[in-house]
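Excluded from the complex is one protein chain; the other protein chains are retained at their positions.
Let's turn to chain A:
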Amino acid sequence: MKLIKRLSAVGTAVAMAVALTACGSGDDPLADDNTGASSAPGTITIGSANFAESELLAEIYAQSLEAKGVTVKRQFNIGARELYLKALQDGSIDLLPEYNGALLAALSSGGAPEGVSKPEDVLGALKKVLPSGTEVLEQSPAEDKDTLTVTSETASKYSLKTIDDLKPVAKDLTIGAGPEWQERYQGLKGLKELYGIEFKEFKPLDAGGPLTVNALVKGQIQVGNIFSTDSSIAVNKFVVLEDTKNLYLAENIIPLIRSTANNPTVTETLNAVSAKLTTENLTTTLAKVQVDKQDTPAVAKGWLTENGLV
């Protein structure tokens, strides 16, 4: 018996040694991360902002490119524009879905140029201010704007239809939006300068996400920044206040890409995606993620299949 025990102990030791060597000689799991910042040639790193729609669009870009044989690395949910633009410029990501108006406003010093709000004008102005080494592809007719949204009760209580109607009552109201709103022109600054509106309080929440919707429903904020394609607007019968002074410009969805990562296959593929995207099909597709709680990759695949892109 003793002998058997000893033999089995030796056997175990040998097996472990073999297993350890196998670990060492195999692919280094960290190697991929080390080269992550400057991804391997032919690989496109796709980023997204930290809200559901941006992630859905990024996933649609990713799957459409993969269907054309392009190697894709996903780096989603990065943060607000202030953060991911830096990631694009330093090469951590190569491509991401953008919104023409918001991007123009972010890149122009002192806010978007005056009198530019139509999609084609915004695109023209945007092309002049793009950081060197980056380009945009064709923009899609699908639009998703920032909005100021209130509940139907708040709307009837203060008879609100437009953002302008908030002016006399804003001193009693709390507004909720992503923390970046405190410092953006397309946030509190623009509301003050363009509309002359100052709210009683600003609650830094999330970018049109579940916190904002929840706070609006529970009455902890009266005005919320919700994106216009958000299905929570219809579900909760929210009222979107009309932006009569065009603080929020056209917001067509447009791929922003590093020139070094672009090639004819990529351009052709993403232009085909943009051509098929509409505000309506984006809204219904996004609802599958936000309302029906389906997985983003499955929803993206469904959209691509419906539109004959994969």
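Here, a contact is a pair of C-beta atoms (placed from the backbone, for glycine too) under 8 Å apart; a residue touches a chain by one contact, two chains touch by 3 or more; residues count from 1.
The criterion applied here is as follows: contacts and distances are computed from a predicted model.
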| query | Looking only at the UniProt record of the hidden chain, which name from "cytochrome-c oxidase", "Dihydroorotase", "Imidazole glycerol phosphate synthase subunit HisF" or "ABC transporter permease subunit" is the right one? | reply | "ABC transporter permease subunit"
| Touch criterion as defined above, residue of A:Lys189, A:Lys203, A:Lys245 or A:Lys301 at the omitted chain | A:Lys203
| task | For the chain that's not shown, point to the residue among A:Ala67, A:Leu83 or A:Ala275 touching it. | result | A:Leu83
| query | Of A:Thr162, A:Asn214, A:Asn271 or A:Asn307, which sits in contact with the chain we cannot see? | reply | A:Asn214
| message | In the complete complex, the non-displayed chain touches which residues of chain A? | response | 79-80, 82-83, 86, 176, 178-180, 182-184, 203-205, 210-211, 214-215, 218, 220
